[in-house]
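Then we have subunit A:
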Amino acid sequence: MTASALALALILTAPLFGALAAMLMGRRGPAIALATIIATAAGTLILLVIIATEGAVHLAIGGWEAPLGIQLRADGLAGGFIATTALVMGAILAVAAKPFAGGKTERRSAYTFWPLALLLWGALNAIFLSGDLFNLYVGLELLTLVAVALVGIEGKRETLAAALRYMMFALMGSLLYLLGAALLYAAHGTLDIALLAERVGSAPGDIVAAAAITGGLAAKTALFPFHAWLPPAHSGAPAPASAMLSGLVPKASFYILLRFWFEAAPDLAGSGVLMLLGGLGAFAMVYGSLLALHQDRLKLIIAYSTVAQLGYLFFIFPLAGGESAAQPWAAGAWSGAIFHALSHAMAKASMFLCAGLIIEAIGHDRLPGMKGIVRALPMTVFAFALAAITLMGLPPSGGFTAKYLMMTASFAAGQPFWALMLILAGLLAAAYLYRPLALAFALPDEDAPAPKAVSRARQFAPLALALAAILLGILSAAPFAFIQIGRPGAAVEGLE
Partner candidate 1 sequence: MVLSASLLYGLCGAALIGLGLYGFVVHRRLIRRVLAFNVIGSGIFLLFGAAAYRDPVAGSDPVPQAMIITGIVVALSATALALALIVAHARLARSDALPEDDRSGDPDEGRP
Partner candidate 2 sequence: MIDLFTIVMTAAGLIFFAAGTLGLIRFPDTHSRLHALTKADNLGLGLIALGLAVQVPGPADLFKLILIWALAILAAGATAQLVARIAAPAGLGDDEKAQDGGSDGQERRRP
C-alpha cells in the first residue's frame, strides 16, 4: 500500500463518499463537505509531493494492465488541475455554506446542492486522473448531468429553459464523443491513451473518430459555434453553482481534448484542423467580449467573459499541436495555455462568488444598483478587482504569465496573428470589466436602499482565490516546472 495509491484513492473516492453521505443525511451537508475538503486536500498534497519528487504516477486499476484494465495517470498536468480544483471547490463550498445551510426542516435546494457539488468534484477528479477514453466518457457524463441539475436548481422558468438548452447541446456532445471512442476501439482494440498513441494512423476511421471526438468536446467546452447555451445557463444558476460551472466544468472537456490531441493522436492533426480550432477560439474571444460589453447584469458580463476566455485557450492547438509539437516554442505555448486555464479557473470562480455576495447585499445584480458598493463590501470589490487583473492578463497575475508565454511562442512560431488576438483579448477584457468596477467605486445615489451586511469571513474566500491567481503569476517558476513533469516531448527550453 504505497503513498501514491493512498493519495489516488483519497482523491478519487473522498468526494464520492461525501456526496453519498450528503444524500443520506439531508441536513448535515456543510459538515460533510468540510470533511470532504480536508480529506481531498490531504490526498492532493500527498500526490503533488509524490509527482514533484518521483515524477508521473501510474496506476493500473484492479491490477489489470492496459489494454484490458483502466490506467490512471497522474502527471504534472493532472496534478495542476486537481490542485486548482481542490482550491476552487474549497472556496466555493465555504461561501455556499450559508445560502444552502441545512435548517431545522430539510429544504429542497439545501438538500440537493451538497451531493451535486461533491459529485461534480468527484467527476472532475476522475476525469483528470483517467487514462482511458471510455472511462473519460463516463466521467464526463456524470459531470454533465450534475452540471445541468445545478443550472436548474433554482427552478425558475428561465433557468429551466437554460438547463434544457444546455442539456440538448450536452446530449449531442456526448453522442459524438461516444461515436469517436467506438470507432477508435473498433479499429485498434484499445481505448487506453498511451496504447492509442502507438496505434493511431491516419486511416479514414481514425479521422472520422477524431472529428467526432473534437466536435463532441467542443460542444461541451462551448467553443464558438456551440456557445449559445453557456451565458444564460451560467448566469441563471446561483452564484456558487455558476462559479463551479464557469470555472471548472468547461476545463474538464478542454482537458480531454488536450489528452486526445497531444497524447492519443499527436500527429493525426493536419495544420488545417489546428488553424480551424484556433480561428474558432479567436472568433469566440471577440464575440464573447463584444457581447459582454453591453450586458447590464453583472453575472451575464462574467458569463460572456467565460465564452471569451475559453476561446483563447484553443490557441494552444495552432501553436503547439501537430507537427509543431517538436518545435522549441511548443512547450512555451502549451504551458501558457495551461497557466491560462488554471488562473482563469481561480479568477472566474472568485468573480462569480463576489457577484453572489454583491447580490446578497443589494438583492439583484443589475449594474446601476452596484453604485458605491465598495463602502459596504470592501473585501469583495478588492477581490473582484484582483480577479479582473488576472482576466485582463495584467502583470503580476497568472493571466499575464500565460499571455507572455503564448505571445512569445506565437512570435517564435512566426504566426503573430495569435499574439495580436491575445492583446485584443486583454484590451476587450479591460473594457468590459472596467464598467462594473467603475460603478462600484462611484458615489451611491441617495435613494438607493442601504446594502445588507455580509460577514467578513465569507468575503475572505473569493479574496483568497483571487490572491491565488495573482500568486500563480508571481511565483510562476515552480508551477511552470511542475506541469512539465510527464509532458510528452517536454521541450523545456521554450521559455527563453
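Annotations for the structure displayed:
Just so it is clear, a residue touches a chain if its C-beta (ideal position, glycine included) is under 8 Å from a C-beta of that chain, and two chains touch if they have at least 3 such contacts; residues count from 1.
On the choice of candidates, all candidates are chains of the complex that A comes from, given by their letters.
What you see is a predicted model; the values in this text were computed from it and never measured.
The listed chains 1 or 2 are all part of this complex, yet only 1 touches subunit A.
Residues of subunit A touching candidate 1 in their complex: 68, 134, 137-138, 141, 144-145, 148-149, 152, 155-157, 160-161, 163-165, 167-168, 170-172, 174-175, 178-179, 182-183, 185-186.
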